[in-house]
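All protein chains of the complex are present and in place, except for one that has been dropped.
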Amino acid sequence: MSTFEPKIVAFCCEQSGLPAAEMAKTLKLKMPDNLELVPVPCSGRIETLYLLKALESGADGVVVFACYEENCKYLQGNVRLKSRVGYAKQIMTKIGLEQERLEIFHVATNSGVKFSEFLLQKADQLRPLGPNLGKIA
Amino acid sequence: MYQTVYESKTTAPAPINLKPEVLVIGGGIVGITVARELAREGVQVVIAEKEATLGGGVRDLHFFYDRPADVRKWMGDLISALEGEGNITILKGAKLKRLDGQLGRFQALVRTSDGMERTLSPSAVVVATGCITRPAEAMSDGSRCIGSSEMEKLLAESRDLPLAWKGQPVKTVTFILDLTNDDIKIDTVNAIKQAVILREKGCQVAVVARDLKVSVSGMELLYRQARGKGVLFFKYDEPPVLSHKGDGISVEVQDMTVLRKEEREIVSLPSDLVVTGETFAADPEILELCRVMKLRAGAGGALMEDNPQFLRVMSNRRGIFLAGACRFPQVITESLNEAHAVVQEVKALLHGGVYTPVNPVAEVDSQKCAVCYTCVRLCPHAAIGVERYGDRNVYAAPAEKNGDTLWGAARVDPAACFGCGVCVAECPARAITLYQ
Partner (left out) sequence: MIKAEQKPFEEILEYLAPYNKILLSGCGACVTVCHAGGEKDGALLASALRMARQKIGKPLEIIESTPARQCEPEFAQELSDTIGLVEAVLSVSCGIGVQTLARLFPAMQIFPGVNTLFMGETVEHGVWEERCQACGDCILEKTAGICPIARCAKQLLNGPCGGSSNGKCEIKRETDCAWQLIFDRSKALGQLHRLTEIIPAKQWGVQSRDSGPRRIVREDLKV
């Protein structure tokens, strides 16, 4: 258990999350070890299915970095995503997966520090929960 | 599987021809300016104005705040210059009834007041329909309270004579601002402009406002000029209280210039006339226009999206532009800046005569489509359509109607798609793919 490092899949909106990720990388900020970034053109592109599939394929936690509401370049993408995350969380409750394993975090392009801080906090939050027992590695 | 957000496709969508034809909805100063400048570049422009005359909201204005010219004459010159311009067709009493198609192949049905209908096929559309004003009420019985456009008219008619209203001389005028119109500055501009003119006529003038909104080009100078001429300015937290006093109205406001709250006195301003700003509201017909044009209406029913990524003169649909008071009520110079911006955008778009869709673009697999209309409803850019093929009960891809292209499905127009992927994510049949 002490060597367990939660695998986090971070969906990054190309309008906010990805620039924030790049800023964090440029500033050489500390990031969790077991991290996978998936860029998307808009957080609205993220299907509910992707959120579950990420968990099914081995993630211990899924994070979505999306623009703040009313800042979506495509107007409503992040609002649709929010509904889908709500739906996915309902399914997770039925499966018996902890709610902390899926979260949206709103960022802007210049949020490099917030980006890395959130991911580190999430890794800290997931570590005591242990690995995702639903994953089919 | 979630890693392949895009699929790659080797063939790029075909370029779309753009003929130099534009439809401008609205014949006010913005519509006229856009039309004239585009026409000079050789673009065929049709202006559809719903009233019987051109001019729009500027009709009520006589004086500029930033130059000594006469607005009516300036407007008249603009309109005559327009009517002499080739490449422009002006339709009066005309309203847009239907808009089908997308960038490059819009089909606009315009109906004129004589009942005639004509179909236009512009490559781009400009919306410049303006806003409406409603008089703000400061006092319930309305006596001796007039709106700023009435004051404008009074000043224009009185010329060099002393000011009179309904036969009675006017010696003291108080302007009350900011009862409505939170972030709109036009009423402040008009008030200070009129205040200066009134001082020159020898009236005593006071301006009562919550904030002095002088963040418009040239307004700080005008404000200083007004103060120099002896216009009194009062700011308030609580709205002023009005009451009848003799023949006139007494406007009571707290003197906020005193630092200590306990020492603030109530100042009474006796006024022969009280001028209240007018409320600028979104034209309710905008909502119908939005329905016809599949545009999004922002908060309050105006066409402005409160979104920093929503570039100023762009609408949510490619090829449709907005400018002027229908987007946000502003002073003439600012509205004309937007008009020039639209002209630049349209020129850039039509230059070269083609639009080449830039990937990523979504595409519907017609075999899997259940025609459930989910994607059509959710596309933020109104880029997806399902249309009947002729009169037969078969749904076909719009504007590609020949025997080979019976899709029986929804279709994303590559010219209108912004590649956000919302449709891809929502399709219950997983029939849509985003191509890079």
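Should a chain be cited, it is by its letter among A and B, assigned in written order, with residues numbered from 1 in that chain.
We take it that contacts are C-beta pairs under 8 Å (C-beta built on N, C-alpha and C of every residue); 3 or more make two chains touch, one makes a residue touch a chain.
Because the structure is a prediction, the values reported are computed rather than measured.
Asker: Of A:Glu14, A:Glu36, A:Glu56 or A:Glu117, which sits in contact with the chain we cannot see?
Answerer: Of all options in A:Glu14, A:Glu36, A:Glu56 or A:Glu117, contact with the hidden chain holds for A:Glu56.
Asker: Against the chain that's been left off, what residues of chain A make contact? List them.
Answerer: 47-49, 52-53, 55-56, 91, 94-97, 133-136
Asker: Would you write out the residues of chain B that touch the absent chain, in ascending order?
Answerer: Spelled out for chain B, the touching residues are 368, 370, 372-374, 377-378, 427-431.
Quick note on the criterion: only the chains that are shown with their structure count from here on.
Asker: On a C-alpha centroid basis, what's the spacing between chain A and chain B, in Å?
Answerer: Inter-chain centre distance comes to 39 Å.
Asker: Would you pull the chain A residues touching chain B in the complex into a rising list?
Answerer: Answer in residue numbers: 9, 11, 15, 38-42, 44-50, 53-54, 57, 70-77, 80, 84.
Asker: Which part of chain B faces chain A closely enough to touch in the complex?
Answerer: 1-3, 5-6, 296, 305-310, 316, 360, 378, 380-381, 418-422, 424-426, 434
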